[in-house]
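Heads up, one of the protein chains got dropped from this complex, but the rest are sitting where they should.
Per-chain numbering from 1; labels A, B, C and D assigned in written order.
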Amino acid sequence: MRAAVTILAVAALASVPLWLRDPYLLNALITTGIFVIGAMSLNLLLGFTGQLSLGHIAFFGIGAYVSALTSLGFDVGLPGDVRLVHAPWPPIAGFLLAILVAGMCGYFVGLLSFRVRGAYFVIVTISFAEVVRLVALNWVELTQGPLALTNIPSIALPLPGLGELTLRTKMQNYYLVLVVALVAYLLIARLVHSHFGRAMRGLMENETLAVSVGIDVTRTLTVAAVISAAIAGAAGSLYAHYIRIIDPEVFAFINTVTMVIMVISGGKGSLAGPVVGGLIFGLLPVALRPVMAPEAQWIAYGGVLIAILFVLPRGIVPSLAQRFIRRRSGAPALASVALTETGAKEPA
Amino acid sequence: MERGVLEIRDMVCGYGGVTALRGISLDVKAGQLVALIGANGAGKSTTLRAISGLVPPRAGQMRFEGIDITGARPPRVLASGIAHCPEGRRVFPHMSVEENLDMGAYLRRGSGEIAADRDRIYAEFPRLAERRRQAAGTLSGGEQQMLAIGRALMSRPRLIMFDEPSLGLAPNIVERTFAIIRGIRDAGTTVLLVEQNAFAALEMCDHAYLLENGRIVLSGAGSELIENEHVRKAYLGG
Amino acid sequence: QTIKIGVNEPLTGAFAASGTYVVNGAKIAADEINAKGGILGKKIELVIEDNKSNPTEAAAVAEKLITSDKVPVLMGAWGSSLTLAVMPKLMEYETPMVVETSSSGKITTTGNPFIFRISPPSAVEAAAFKGIVDKLALKKVDFLVINNDWGRGTAEDFSKMMKDKGISIGLVETMDQGAQDMSAQLSKIKSSDSETVIVTTAVDQLTLIFKQAAALGLKKRIITTGGSQNPDQIIAQAGAAANGTMHLTTFLPWFPDKTPNPEATNYFITEWKKRGFEFAGCTESFRGYDGIRTAAAAIEKAGKAEPAAIKAALWDINIKGLNGDIVFRKSGPEGKESGQSQPNVYLIEINDGKVELKTL
Amino acid sequence: MTARSIAMTIEQVAVRFGGLVAISDMSFTVGEGEIVSLIGPNGAGKTTAFNVMTGFLTPSAGQVTYQGTTLTGLKPHQIADLGLIRTFQRTSVFPNDTVYDNLLIGLHRQGRVRLLDAILGLPGARASERRLRQRASELIEWVGLERRAHDAAGSLSYGEQRLVGVALALAAEPSMLLLDEPVSGMNASETHRFVELIRSVRDRGITILLVEHDMPMVMTVSDRIVVLNYGRIIAEGTPDVIRNDPAVIEAYLGHGAGRA
Partner (left out) sequence: MSEFLQHLVNMLVLGGTYALLGIGLTLIFGIMNVVNFTHGVLYTFGAYIMFIVVQQLGLNFFLALPVAVLAGWLLGAAIELTLLRPLRGSDIDTTMLVMIGAWIAMQSGTLWIWGGVAKSVATPFPEAPLVLGPVSVSWLRLFVLAAAAMLILVTYFLINKTSLGRAMRATFQDHDTASLMGVNVDMIYTSTFAIGSSLAAAAGALLGPVYVIFPQMGDLAAVKAFAIVILGGLGNITGAVIGGFILALAEELGAGYVSSGYRDAMGFVIIIAVLIFRPTGLFARAERVG
């Protein structure tokens, strides 16, 4: 049943470029798809370990810069009269390096998260993202700072024996994003349904109890952070090669907020949540654009967000699933557990 | 059934899809100590929560001193004279022992009398006096339980409900706590007591109710229940 | 039947105020043209889209304007990073764009033949300023610039020019776009040994800088660049703190007679006031006005509303803009040059709450 | 009994919180397979001692050794990996998961597979998953919560949650179990049943250190009792010795303890 829905959804998404000819809409779908991948990676942290990263765009941006710089090449001076020169590599190498480097950054942030949790983790991630943004802005020799990296090449897939296929058209890029999104989805699904997923959930719900039964906090959270950051880095790389220009603005806080909106509105801790939330809030601006004044569009955007949460406070997917199940079985679903009835929930 | 200061009629109560109480009627007479016993999950705590307004009843009627308190919110129930010392201590973790006690007297006016009551509680539980400034969340389990009992006493109610007050207390402190409870009953305060230490509860109460699966299955004087075969087997370990 | 011109500007987000000014200027131009019967016998229609001050959106908006609205030419996208993000789309769909505000040198040097810029990059400004540095007897200058392409570019180009003139360069301080407290930077500048500070940023930060410099007792000469100063707004908001400050500007709405095209300037200013806009907005909005007139002139010259023809025609137009002749010269790598027009640059000074023109 | 090998040694442990001395100079041992009770007045330092033994607190002085390993500096999960598992005095469950899932989480130590195997869904990982499910069901049956297996643990009554806590500790496959007031919130009959449970656990060779205020239970189940007061050990011995120790009666049992 579940699998059927998933396969249907994938088939529907795969068919889009076959009937949708409007490049503008396709473009919107591609950028939305890229952010959905970012949102899925955020969901791995927020929804499954309970750690809210409000600096998640840092990994995305790092992926974008690493990928762009790898494919453009650079020449920078380091302290001590050393020059670091890198000749351009194919973009696909950039894509892989982006995953690697972002994953490494995730490792460090994951180590930090061993020490700080909750609100404190939130601010550490914001700080991390700000520091990275300021480095991108001020290390002009490497990143061109605010002058932006331009002319980033499109991704080219090496085809054994046939040379390369450069992905220039919208349709090609659409399928590229779809494939990366699918891989990320499956990876996350496997992970959270495994033994690791349970360890993450245990830590999220009651850390003291979790460690007392032998769950290693650092390892579990680091694994989650590394995978999450690596996926975000992949998304960032796709972004850089698709938009083809990148400047420190990609680290803007609002981009993280967009991902957070996608995750929580869709339903954190549900695999399909960020996809559903992402498609809605990625495409909502496109739908609003023709019908109202620019300021009003934002007001409507905020209003829709609030309205969704009022009707479906646990996010679209979990709340609907709950209703659906209740209707089907006639029995009331698990009450959202009133934590307060059983042991005071302490403020974070 | 004779009417009491607290009368409950056919009360039904639950959480989400779960029905915890399936029609409960009980009467607590003025100045009496009434015990409520039952197995884990029988609905004892839910009964107390329903009376104090934490869980709104789905059906039924509650009157206290003749006034209808069905569906009243906790502050109104407290203002009408019923205090509830909840299960699981529930101290305010980031407030000091003294502040926790002061919260118990939140609705009272007159700082002199409040201070006197506080001193009386410190005298009953010297351990709390030693720890006036300690954050309640860092107290040991038993210390927290003493604090919770003391806090409930601070409101000077006409009816006080204790949910497992002896939980986690050392034997000598349990004795003292039961002595305090008998003492306030003797001073005229009505008491509704939920206890897992069923033997002690039945021994000191004036009247007792046995709750099973959200229903009252037995009631009578404490001594009667102690003698009851079913009670002995299921609750007194003998 | 109308001829469409796409307008890609920030109407919400950080640059909303400026983008809105530019759009209002653009509307005056469109109405003026239509009142005179339009071009090629058709009215022109502005298709205005908000790029939300966000590069990704700017690119998406360009895509929409070109593919859904089928505009043959665009104007945009205010900030350099916004414009840079749009540029690959121009290549993809081979549609020209008139760039009205962006100042990054990169825009015309990366080899995008669909770019036609009417605003001066900082190098042009620096060159214009070169003539008067002797008169101002500059010896050593500090810079305080916004930390983006515009500010950084200005600091670079002006330093280069001044070094050639034998003027020494002291501190180069930056501030984040959106920063409100520049006291730390100003305190540092206060204790340096230069006598002049060159400041580059948008009007809001300029106001703050003047106020904060006054509060710190900073007595150096301040010269601003970039032409988005809105001196009137500064006078209104910074008060006496603005006295004695000098500004490089590209438009002189205070002295219509001294502008290259007094008639057009007068018309524009009258119309601007008639529509109830604040006078202070003129120094930004005139670019929208000029930009649309440029695009319209090119369509007229091309004789048809098609991108390729308009692109070709843009090389041939010569119209009198509000701040000088708009004529595009080639810039950038051979074979795929962008167009760059050379506007006039003026130096003004604020004294006793009034704007004075310094003759260069 | 003296011939037993020693499972745990506590040597001169001291704990201070600011100016407050919670434990001073505490030393005792627990033999393999023994049931030892740690009792004492409220605030005597029993839970604190558990926190030291399980790595949640670093003592200001002294050390704890378990089966030859010094626990100093080990993190709680590493200590759990040695088979030293505790329960908590306050109810402690994973509130939003069902009782069944709680136990699956508790079975973490048995369920370890390599990350890659899990992600790729290799057969090893799947087989391990089946074993875990089997074991979880057994444990639920064992504590008698079958009826509640698919309810969120947070919606259980207080006493039921305490049972889940004990089941969770057993799920972690302890070689030594530290129980912090396991029967508080249970009535006499339920306590009886629990004593049987504990005995069966011990019969499987698991060492038990028990903190409990229920004297009848402590006296029946313990091989040996250690009494703490104000962070110091004031008595140590068999239940019969402790029951009649005047210092213990004075500080802890009270004079009504005859009922015990």
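As a working rule, a residue touches a chain if its C-beta (ideal position, glycine included) is under 8 Å from a C-beta of that chain, and two chains touch if they have at least 3 such contacts.
Remember, predicted model here, so these are calculated numbers, not experimental data.
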*Considering the entire complex, write down the shown chains that touch the omitted one.*
A, B, C, D
_Considering the complete complex, identify which of A:Leu100, A:Ile123 or A:Ala287 is in touch with the unshown chain._
A:Ile123
*Contact with the hidden chain (one of C:Gln237, C:Asn323 or C:Gln340)*: C:Gln237
*asked:* Using the touch definition from the top, which of A:Leu137, A:Leu271 or A:Val317 touches the missing chain?
replied: A:Leu137
*Which subunit C residues touch the hidden chain?*
12-20, 147, 173-176, 178-181, 183-185, 187-188, 190-191, 203-204, 207-208, 211, 214-217, 233, 236-241, 278, 280-281
_Missing-chain contacts mapped onto subunit A_ = 46, 52, 112, 115-117, 119-120, 122-124, 126-128, 130-131, 134-135, 137-138, 208, 253, 257, 260-261, 264-265, 268, 293, 295-299, 301-306, 309-310, 313-315, 338, 340-341, 344, 346-348
_Contact set of subunit B toward the excluded chain (per top definition)_ = 52-54, 73-75, 78-79, 83-84, 86, 90, 92-95, 99, 102-104, 106-107, 135, 137-138, 151, 155
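Quick note on the criterion: only the chains that are shown with their structure count from here on.
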_Intersection of contact partners for subunit C and subunit D_ = A
*Could you name the chain whose CA centroid falls nearest to the centroid of all protein CA atoms?*
A
*Looking at C-alpha means, what's the farthest chain from subunit D?*
C
*Find the geometric centre of each of subunit A and subunit C from their Cα atoms only, then give the gap between the two centres in Å, rounded to an integer.*
36
_Roughly how far is subunit A from subunit D, centre to centre by C-alpha average, rounded to an integer in Å?_
41
*Would you give the residues of subunit A that are in contact with at least 2 other chains, written as numbers and ranges?*
334-335, 338, 341-343
*asked:* Give the residues of subunit B touching no fewer than two other chains, as numbers and ranges.
replied: 15-16, 18, 88
*Write out the stretch or stretches of subunit C touching subunit A in their complex.*
11-12, 49-50, 52, 54-57, 59-60, 63-64, 67-68, 80-81, 84-85, 87-88, 104, 106, 110, 147-153, 174
*asked:* List the residues on subunit D that touch subunit B in their complex, please.
replied: 17, 20, 40-44, 46-48, 89-91, 148, 151, 155-160, 163, 181, 184-192, 213, 215, 251-254, 256-257, 260
*Would you pull the subunit D residues touching subunit A in the complex into a rising list?*
54, 56, 75-78, 80-81, 85-86, 88, 90-97, 101, 104-106, 108-109, 111-113, 115, 118-121, 125, 128-129, 151-152, 154-156, 158, 161, 168-169, 171-172
